[in-house]
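Only one protein chain is missing from this complex, and each of the others stays in its spot.
Naming follows writing order (A and B), and every chain is counted from residue 1.
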Amino acid sequence: MTKFSVEAKVGFFVVIGMIVLAYMSMKVGKFEYAGEKGYELYAYFDSAEGLVKGVPVQIAGVEVGRVKEISLEAGKAKVAFQLDPEVQVGEDAEAAIRTKGVLGDKYVEVIPGSPQAQPIKPGGRIVRTQSPANIDTLLKQLSSIGTDIKEITQSLSGVLGGREGETSLKTIMDNIRSIAETLNETIQKNNENINRTLDNLAIFSKDLKEISGTNKEAVHEIVANFRQVSDQFRDALIAFSEITGKINRGEGTIGKLIHDEETIRSMNETLVALKGITEKINRGEGTIGKLVQDDETADNINAALSSINEYLQKEERFRTYVDYRGEYLFDSDDVKSYLSLRIQPKEDKYYLLQIIDDPSGKKTVTETTTTVGGTSTTEYKEEIDKDEIKFSAQIAKRYYDLGLRAGLFESTGGIAADYYLFDDRLILSLETFDFDPDENPHLKFKADFTPFQYIYLTVGFDDFISTEGTESFFIGGGLRFSDEDLKTLLSGAPIPKN
Amino acid sequence: MAKPESSPVIELVSLHKSFNGQIVLDGLDLRIEAGQTTVIIGQSGGGKSVLLKHMIALIKPDQGKVLVEGVDITRLNDRQLNNIRKNFGMLFQAAALFDSMTVGENVAFPLREHTRLKQHEIDEIVKHKLRQVGLKGVAHKMPSELSGGMQKRVGLARALALDPKIILFDEPTTGLDPITADAIDRLIVDTQKHTNATCIVISHDIESTFKIADTVAMLYHGKIVEIGKPEDIKSSKNLALQQFIQGKAEGPIQVV
Partner (left out) sequence: MIKIIETIGRGLIRFIEEFGQVMFLLMSAATWMVRPPARLRAIFKQMEFVGVNSLAVVILTGAFTGAVLALQAYHGFRLFGAESLVGSTVALAMTRELGPVLTSLMVTGRAGSAMAAELGTMRVTEQIDALYTMATNPIKYLVVPRIVAGVLMLPVLTIIADFVGILGGYIVGVGLLEINSGIYVAKMIEIVELEDIFNGLVKSACFGLILSLVGCYKGFYTTGGAQGVGQATTRAVVIASVSILISDYFLTAAMF
């Protein structure tokens, strides 16, 4: 049996770890990479309840993108999604927040419009939206519908039970026929709407299922509501059967019915009311109508347009930062200070101008060793110089979480890399400069952490591969203000926008 | 007063040290001359090991200075101390061998750390040093497989491995049979002569003390009460010293 060296074992172990990591990342990460491509659209919803960043966007059940950002704007939920580049969405498309699976993960379903419609351009808005239905309100409304129906049937029963109504049975029959015809017509005309109602009912029942999964209490409430509804329905049915029973019980009663003018009038009124209800449904008004047809509110558009303007202004704005940082160097027990101006014309690009007060120019320690008779004495001599003032001027560009800088670092040429973590609250930087052929380059590593808006803390190593022993661990902190902050501080003094 | 050519290598200036209120060193002054063997004697528990550890800054004094070649090592940082310590070799009272390494690796350790010698050169020196302390064929053993006296000798070989300028021995012959003890005494004398090192030896063994010492110093009550050439020490009037070298229980030093 061959014995592996320590290095081989560790190496093998690390390689296995990396393979596992690579495998898992590839499996899991494929959407992340896809997500970066494509284009963005957005839509306003009355409610984005339950929707989270990163959930899928589907068309006809096929994933075509992900939700990128959810924010509140003018009292509405603004949802931005990233769509795959090959997917096109027509201007008359509709975005709906739907529920997936039993545990009720919300996702966005885009219902494509007609094929003739203009496709929405990247960055555009899907105007038509459906917010998730709120189960509780729906159930309450259903229950009140039940009450309405009960009232109708009760009054019907009253009408049919009256003696004078017997004479007008024929008229009633005629009326009933005409109602049936109207209903039929309505149904025919609204075939599509009814289908959608059924669809909505399907979603609704899914939502119900979801609720039963997540929330016992809600389920109880729903069941109670249901019981109420169905009780009312049963009452209605009993009333109906009473009517039919009465009709069935004999011709004499029917004759009486036909002769009663009063009954006929009230019955006609009832029927007219019924007709009114169906018409209302048809027009998309009232409770059921809401299920059948969605109201489109045009005044959204105005709000949206103004907020787009605002958004664009924000994106293009020039920003300037003033920054002071101090680093306490442990080895030399000194503070190195930096005063910088950062001009940021774009989100991913900035220019940095810096003045540095470097104390390492301050002290020079000379070590002289004199040897007297086999014994050597070492003398340390300190010379006091002025602090050295240095300059930096850099250009920086950022790619996602990685930033690169190049230019003048402490009065010498250099480059640096910054890695941004946790929403830019932690920045890890490695700077390399002062490429003197005789000595190691000056390497500096630092981590800047911003716990609050204006203040940040820093730790790191300065010059850590120094050959002159100037390497030092440091900790420090700084203050950073943007032009906006300064504007408020200097009470309205105008900041030039270059 | 000191002769101009013999400036002290180590100078302790009014050293104070106490542990939890127990005063161990009480304003101790001592000059160690270069190229000599100085033996420090004193009662068990009198603070000899503590004194020795001050010389290499393993212990920092509560007060006072430790000057090594004129530099006060109590004020140096880790890195500067490291540089000073490269001149030292030290044998611990309990050997302090690295128990995760073999005997050979223990002796090779300072060579690996501070020289760029090749493996076979290191092996050669290790073998030689081990033979000097009377050990053969133990290089591959672990320290726990050795007797106390053998461990002590491995520690000695390790302390001598780099031929340091200053060597501190904490009781090099305690726990050895008289013959081996005498051989070790000779080794110390020879090493000192060959490399002109400065040796500081702690010893209880009066006989070996007078064999190897150029200077003898007596530590008593946290101070050096007597220092001088072996002959002067033998004829000293100090009662405590006389009691110590004669090894009597009666006298100013009361043990029980």
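By definition in this document, a residue touches a chain if its C-beta (ideal position, glycine included) is under 8 Å from a C-beta of that chain, and two chains touch if they have at least 3 such contacts.
For clarity, every value in this text was computed on a predicted model and none was experimentally measured.
J.: Check the options B:K60, B:R75, B:H114 or B:R186 and report the residue that touches the missing chain.
T.: B:H114
J.: Mind pulling the chain A residues that touch the left-out chain?
T.: These residues touch the chain not displayed: 6-7, 9-10, 13-14, 16-18, 20-21, 23-25, 27-29, 32, 54, 101-103, 212-214, 330, 422, 461, 464-465, 471, 473.
J.: For chain B, which residues reach the chain that was dropped from this view?
T.: On the chain B side, contact with the omitted chain comes from 53, 56-58, 78-79, 81-83, 85-86, 88-90, 92, 94, 96-100, 109-110, 113-114, 158, 168.
Keep in mind that, in the parts below, only the chains that are shown with their structure count from here on.
J.: So, what's the distance in Å between the C-alpha centres of chain B and chain A?
T.: Between these chains, centre-to-centre, one finds 73 Å.
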